[in-house]
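In what follows, a structure is listed as structure tokens, so that the remarks can point back to it.
Every protein chain of the complex appears in place save one, which is left out.
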Amino acid sequence: MNDRLNIAVVGAGYWGPNLARNFRNNPAWNLAAICDLDLARARGVAESVGGAPVTGDLGDVLRDPLIDAVAIATPARTHHPIVMAALNAGKHVIVEKPLADSHESGTQMVRRAAEQGLVLMADHTYCYTPAVLKIRELIAEGFLGDILFVDSVRINLGLIQPDVDVFWDLAPHDLAIMDFVLPGGLDVTSVSAHGADPLRTGKSCIGYLAMPLAGGAVAHVHVNWLSPTKIRQMVIGGTKRTLVWDDLNPQQRVSVYDRGVDIAEVSKSTTADARAANISYRLGDTWAPALPEGEALANVATEFAAAIRDGRPARTSGEAGLRVLSVLEAATGSLVGAGAPQLMGAAAL
Amino acid sequence: MNDRLNIAVVGAGYWGPNLARNFRNNPAWNLAAICDLDLARARGVAESVGGAPVTGDLGDVLRDPLIDAVAIATPARTHHPIVMAALNAGKHVIVEKPLADSHESGTQMVRRAAEQGLVLMADHTYCYTPAVLKIRELIAEGFLGDILFVDSVRINLGLIQPDVDVFWDLAPHDLAIMDFVLPGGLDVTSVSAHGADPLRTGKSCIGYLAMPLAGGAVAHVHVNWLSPTKIRQMVIGGTKRTLVWDDLNPQQRVSVYDRGVDIAEVSKSTTADARAANISYRLGDTWAPALPEGEALANVATEFAAAIRDGRPARTSGEAGLRVLSVLEAATGSLVGAGAPQLMGAAAL
Amino acid sequence: MNDRLNIAVVGAGYWGPNLARNFRNNPAWNLAAICDLDLARARGVAESVGGAPVTGDLGDVLRDPLIDAVAIATPARTHHPIVMAALNAGKHVIVEKPLADSHESGTQMVRRAAEQGLVLMADHTYCYTPAVLKIRELIAEGFLGDILFVDSVRINLGLIQPDVDVFWDLAPHDLAIMDFVLPGGLDVTSVSAHGADPLRTGKSCIGYLAMPLAGGAVAHVHVNWLSPTKIRQMVIGGTKRTLVWDDLNPQQRVSVYDRGVDIAEVSKSTTADARAANISYRLGDTWAPALPEGEALANVATEFAAAIRDGRPARTSGEAGLRVLSVLEAATGSLVGAGAPQLMGAAAL
Partner (left out) sequence: MNDRLNIAVVGAGYWGPNLARNFRNNPAWNLAAICDLDLARARGVAESVGGAPVTGDLGDVLRDPLIDAVAIATPARTHHPIVMAALNAGKHVIVEKPLADSHESGTQMVRRAAEQGLVLMADHTYCYTPAVLKIRELIAEGFLGDILFVDSVRINLGLIQPDVDVFWDLAPHDLAIMDFVLPGGLDVTSVSAHGADPLRTGKSCIGYLAMPLAGGAVAHVHVNWLSPTKIRQMVIGGTKRTLVWDDLNPQQRVSVYDRGVDIAEVSKSTTADARAANISYRLGDTWAPALPEGEALANVATEFAAAIRDGRPARTSGEAGLRVLSVLEAATGSLVGAGAPQLMGAAAL
């Protein structure tokens, strides 16, 4: 196992066991340690994956010169100190979504990783599902044409979180996926957030994000902890075709519709009637690509190792995590302003 | 047929034939005329319903003392002059959605009807479907508890209209239904509208409406002409139960879920952990009420006659139509403001 | 209208109005009469289609030298005398499914039509839906490869018929469709029927038909009047691809799966392990062809006229109707024998 990279998993709560299992089973990795303040919990995870060293002291991990990388699955508010310590100790880092609990903290992490020449990867797990990998590929190939709109719905009867609202809990998935599949990444010009807390829990349980994109398209996200039914669906409309990803339909997760509206030519000088005359409707076939089997986290582990070995950013880099944080912070700002749009990027200057 | 009311259908385009057929078949009505500037089109409709007098001159209808009422299915921009003329001529009026093309026009119509002592009914057809009638009944009985949120999606590959955007074309349905089923009607405190015109047709083809409701709940509408798949779904969350209306699932249009989040008590002084301790989750049964058969427009025709005979407002009155117009106009204002929330009603003062 | 063919619709019950409407609207036809013993019912149908001559006397129709054809929508037990009289009077005939209430009667009808040089068409309406036309085309092109199996389910909470069992009521649809789409028509080697009458209505309300096909494939039909849910689904498996027709899914009625089992070579001398080694699995894409809009009965009317004008058998000819009757009679025989297989065709000799 000498040519394997050594990794320690930090945090043995909800997500840690999945990380441990996948790094354990991945040929590029050796699971070198599981670290949790609650040592019994660390031992439980270690046992469930067939055994691994455990420790309750993060310092043990960071001081160990054999350990190349750490995978951090602790609460978001602890990401910044742990990631900074790990980077300072010369470890490559993969960190649970969201990258940090503020854009400022995330920026420091990204900067430090660059200074240290280390890989900082955002564990945007969904991006490595066969469905999302295929979507990215189809868009990159131009199969959908130019993107016109992205509409994502992620609703469920969800656990109300003690410390984050539904935007920070669920929307990172949608935002990370959009960042991953859109040709220019998640490049929004403004963010309007509308939240509701009808049960008066102290934070939004229902949320809507409206985000005009640079280039004229629009992205929208609906997240909801109070829905009795579970929907995980994203529609990506393009000038050539429109794609629907229904993650809860294992028999046909990704469908591509050759249906849409074509406009032969629209000039400002033409009248509405003339423009209408140029509109035609496509009602073509539907096509659902076969998707390979494969667990997303296995792909995550493989990508993390490849980025380290190749000395390149991971496909879901710290910068990708930052773009997600930008939108989440803007959403929080918009909520404070009762839905007022928050200008982003160049538009905000 | 002497005890039947006499009605003329004005407008023989898309919706007129449906009105003609339903008034023709309804025992409360006698279909006395079909009026359209295009006389051939009027004749076509008349023939398709088994014959009826036709005219190309609205004056013929309005001057006919035997005609009690007119049903208007002309483009929205013509509603105001036709409705006003009909009311001035002493005719009861039912008018296609939207009631008018501006709140000001609608207000004049409502006021004139009141002055004349005539019924002015908004043809909010969906409200008279068996599903919506049942939803209204369940909410009125308190079966859902207090309403927490309403989320409506109405998307399709739709015809891009020459004169209206997707908000004015599709959202009147959702807004009229919300107005009909919510105990206090559609009482929104602000309207934020986010539209997109990625094909540069000159008007929004994709639209989102976020509307906080008086009392703390939230309503949201997603309308879209560019979706390759058709979805017509409304979720209405309550403190006791949550209802999902899926209009495209004829085998189970209305489902009521005894699933949700209960909060025993939340006081501002308690800590987040204490509040979390008071949260519990219900995962109870699902129930789908049997719905009677029946065409909505038949119920519309019956209600119009009953309102006239009883001298009472129709269940979907001109005022209901006005509330819908208020939101649509605010949406247009919000669009102009790039999504800035428009305060409504008392909040706007 | 001199170049139109003149047709009389006989029978103004459940199906007659649909025939009348479609012949009325078809440019190849002139609806010359509606005939029903119940003259009021005939008048009702005539009025609903915008007017047509009516008569209560079949003789009026048959003696009228201007009438070219009759469309018969009377109960199955009356088909034989009416069709024979019409053929004897020199009229082309289209007749509701099933062609007759016995194979013997049907055979006489087919023979007489041949003798008279007249078209006798079975109104197998489903065959003219866009979905079934597309299925036939795909199979004919070899897109599915050789057919391996056909499984059809047609269940519903159905009206228990006074005079026929569920086989004779529903299975004619499935059998006619199979006859239409299979390259060699419905060529079964035996029929096993299993029925159940658990409510003791005196006839089967639940039925299963197992039918080995010449060539080694198998066809199966499940019909049921007691199912609370409605399913209309046919799966057609081929060596290359498998097709699923879900008639109640308007968004994706026909799906073609490039999924299946391939066997490189199987010889009797190889061991089971060797055979297993030759098995491979395809898990390819799914494709759903766009289907044109269009009412099946309009296509029926067009095909009837074309067959008459071209002096050729209709695509759903009397012979097709006879093949359906053969299976239905064999099913009845199998039921009497408690499910014993009834040999058919060459196999029966």
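Just so it is clear, A, B and C label the chains in written order, and each chain counts residues from 1 on its own.
Just so it is clear, a residue touches a chain if its C-beta (ideal position, glycine included) is under 8 Å from a C-beta of that chain, and two chains touch if they have at least 3 such contacts.
This one's a predicted model, so the numbers in the text were calculated from it and none came from an experiment.
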Given B:Leu37, B:Ala114 or B:Ala288, the residue that touches the chain left out of view is B:Ala288
Full-complex touch with the removed chain, picking from C:Ser105, C:Thr125, C:Ser192 or C:Ser326, is C:Ser192
Out of C:Gly117, C:Pro162 or C:Pro292, the sole contact with the unshown chain comes from C:Pro162
Which of C:Gly11, C:Gly106, C:Pro172 or C:Pro212 touches the missing chain? It is C:Pro212
Of C:Gln108, C:Ser227 or C:Gln251, the residue touching the omitted chain is C:Ser227
Missing-chain contacts on chain A, rising order, are 47-48, 50-51, 229-230, 251
Had the left-out chain been drawn, it would touch chain C at residues 148-149, 151, 157, 159-160, 162-163, 190, 192, 194, 196-202, 205-206, 208, 210, 212, 216-218, 220, 222, 224-229, 235, 237, 239, 242, 244, 257, 259-261, 263, 266, 272-273, 275-276, 279, 281, 283, 286, 338-341
Touching the unshown chain, chain B contributes residues 252, 258-259, 283-290
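Keep this in mind: only the chains that are shown with their structure count from here on.
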Greatest Cα-centre separation from chain C belongs to chain A
The distance between the C-alpha centres of chain A and chain C, rounded to whole Å, is 52
Averaging C-alpha coordinates per chain, one finds the centres of chain A and chain B separated by a number of Å equal to 38
Residues of chain B that touch at least two other chains are 229
